[in-house]
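All protein chains but one are shown at their positions in the complex.
Up next is chain A:
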């Protein structure tokens, strides 16, 4: 499978972070940083070129994590963005595409994220 360069992955990750923040606002969830890149924290004097230091974030519903989103650190093989519905056994594996995030071959758009989160919210409400 042809992948866009790593730079695209991190640019799209930053875009996804924006979507998550906005969607959290819309749904009344809290959007919190979970962790920074270890490669940023412990880089000492080594240069750092990623657009963000944030490696993973969570959307909390009532103090409990609902969705955790994370991106691979810059040094790992087979980089991807992962979304997981905590406790739901649902896992999304996203790649950088030429025009935007891909879920396999299917584009992962903001609308798709919104529908995923709406579904998750329905699960929480049950």
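What we mean here is this: contacts are C-beta pairs under 8 Å (C-beta built on N, C-alpha and C of every residue); 3 or more make two chains touch, one makes a residue touch a chain; residues count from 1.
We take it that contacts and distances are computed from a predicted model.
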item	value
Among "Sulfite reductase, dissimilatory-type beta subunit", "Cation:proton antiporter", "NADH-quinone oxidoreductase" or "tRNA 2-thiouridine synthesizing protein E", UniProt-listed name of the chain not shown	"NADH-quinone oxidoreductase"
Hidden-chain contact residue, picked from the options A:91, A:105 or A:122	A:91
Interface residues of chain A (partner: the chain not displayed)	34-35, 38, 41-42, 44-47, 55-56, 58, 63, 65, 68, 70, 72-73, 76-80, 82, 84, 86-87, 89, 91
